[in-house]
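The following block contains the structure, expressed as structure tokens.
Apart from one protein chain that is not included, each protein chain of the complex appears where it belongs.
Letters are used for the chains, namely A and B, taken in the order the chains are written, and counting of residues starts over at 1 for each.
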Amino acid sequence: MLAYIIRRVAQSILVLLVTGFVAFSMFSFVGDPIDNMLGQERTVADIARLREQLGLDQPFFVQYWRFLEQAAQGNFGLSYRQGRPVSDILIERLPATLELAFVSGLLALCGGIGLGIFTAIRKRGVSANVIMTLSLVGVSLPTFLIGILLIYLFSVELGWLPSFGRGEVTRLGGWTTGFLTESGLKALILPAITLGLYQMTLIMRLVRTEMLEVLRMDYIRFARARGIRERAINFHHALKNTLVPVITITGLQLGSIIAFAIITETVFQWPGVGLLFINAVQFVDIPVMAAYLMMISVMFVGINLIVDLLYFAIDPRLRVDRSAAGGH
Amino acid sequence: MTQTELRPKADPARPSRFSRAVNSDLFHSFRSNPVAVVSAIVVMVLILAAVFAPLVAPHDPFNPATLNLMNGFTPPGEANAFTGDFFVLGTDDQGRDVFSTILYGMRISLFVGFSAVLFAMVLGVILGLIAGYVGGWVETIIMRIADIQLTFPAILVAMLIFGIAKGITPPAYRDQMAIWVLIVAIGLSDWVQFARVVRGATLVEKNREYVQAAKIAGRSAFSIMLRHILPNVMNSVLVIATISLALAIIAEATLSFLGVGAPPTKPSLGTLISIGQGFMFSGEWWILIFPALTLLALALSINLLGDWLRDALNPKLR
């Protein structure tokens, strides 16, 4: 088990080093930072001084190392567009994205697992088939279109919910939350559904497939032969086994919610880091792009690690030390 | 599953017979599946309409000479109040015929989608072959990159590549290059699956006797393998390509919608939807809804077709 965890941590570090490299390369090769930082009026002496200041005269790997050092301290320099430290902007925007991602993740997880179980148990039922067909439409429906259609229905036609922004937010120290006001909660509904729906569909289809697989297993037949109640078979025996493979993919899905938030935030003008990133791409604001990339890869790697640890919590077979070889 | 029996049992060493067997079996299972037939018809109609857009479209939306601003905001199915002109699906703010813009937009969406998948397929197949055949550190590097890339959602990778490419291209060429950048960005975000499948097949074939024999006979084992491996992985590659096409079209629409894809001068379906979103609140719903429905029909029918193809060709591929 320890060996397994060490290997996973090493892999995570590799991923971070590579994304760090990509981010650093963006700084070095995309546009000249000197151009970006100094205005039109500059002297050769200015350029040389700035190059030295920024360490641009150092060898490539020294620069890379310095970049990593700075990145580890959360220092990505100034945004080309806003002229403020990137880390400040990110921290300011992060709560909006995290609250949105949390609510949609919860929705996707609960809805996806619930519907997945339902459609697997009622394999031949009418409602299960309707849900399955709808889910295919859901998979084909791009996130931004779901958002627009929801806005059209609930904001334009019905006028029930706001179409953009976060509503009224409350400051709690460094964190801003929309959970405490009515307008904040109302503003959260549509973006959360938009962001969660696609993931929910995927999780549902996955849970259904796995559950059907598990329900065919011998131990389920044996449990039936022992007269265990259908309820207990479905929710105790089958669900637990279903969750093992579902967790990995679900973990990745939840990670991608943060990435897909870019789309939702654009549709709803939600003031989070996703909207910040897409604006940075439009204006080639490299420091913001690089910082976002690093931030999101730290999150992904973190989620992956948590998922791996969850494995151990659920599957007793992995707790034995030989598990490093991996049964899955 | 009855489709299991439909899997071709032809000798893979003879590509012609093999493909003939696939085609006949495939056709059979196709005809007995109404969903697949309907999806195929929808896809064909949409593709043909897009390809022959200049002939089919009643207006050329990109020729300013034919536009009349007076025709702006004509609702669908009604004659314009000022000019009396009639537009099936209405017009947008500049008096462009929505039906025509959709046809031209679909052209761009499909072109980007097909090119991106082709690019991803060629890249993936080549890298997969190399990884499987050469092995060693080359394989390690290729597959590690694949793993790392898989950690991130494709759409994010595409956005990032688009952003970098935009930074590299001089501003004057940005609009011109946008379509190609889009293709490369989506293609690069999607090669991994192809590479994985091809690498797996290559590893299996590599140790077969005929490859060893060819090596001993001093012939180019690689080219012989190509001839044997490609037919073997055709099924999987085809299925992945179909599903990737739907994903690529959605990705293109998403990027264009976000303003990091096709430029407004060459609007794709995503750009059209993004334009239409602006008129949602003022009541001109048709500018938004019709491109949206077209995109949905396109993506859904390709997805359904891919689903059927996967079941028909290889039930194990999930």
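Rule of thumb we're sticking to: a residue touches a chain if its C-beta (ideal position, glycine included) is under 8 Å from a C-beta of that chain, and two chains touch if they have at least 3 such contacts.
What we mean here is this: contacts and distances are computed from a predicted model.
Of the names listed as "Fumarate reductase iron-sulfur subunit", "Thiolase C-terminal domain-containing protein", "Methionine ABC transporter ATP-binding protein" or "Hydantoinase/oxoprolinase", the one that matches the UniProt record for the absent chain is "Methionine ABC transporter ATP-binding protein". Across the whole complex, the hidden chain's contacts among the shown chains comprise A.
Set against the missing chain, the residues A:A72, A:L106, A:L172 or A:M217 yield one that touches it, A:M217. Residues of subunit A in contact with the chain left out of this view: 217-219, 221-230, 232, 236-237, 240-241, 244, 314-317, 320.
Methods note: only the chains that are shown with their structure count from here on.
Put simply, the C-alpha centre of subunit A and that of subunit B have 25 angstrom between them.
Of all residues in subunit B, only 144, 148, 151-153, 155-156, 159-160, 162-164, 166-168, 246, 250, 253-254, 257-260, 270, 273, 277, 280-281, 285, 288, 292, 295-296, 299-300, 303-304, 307, 318 touch subunit A in the complex they form.
Subunit A makes touch with subunit B in their complex at residues 14-15, 18-19, 22, 26, 29-31, 136-137, 139-145, 148-149, 151-152, 156, 163, 209, 252, 255-256, 259-260, 262-263, 266-267, 277-278, 280-282, 284, 286, 289, 293, 296-297, 300-301, 304.
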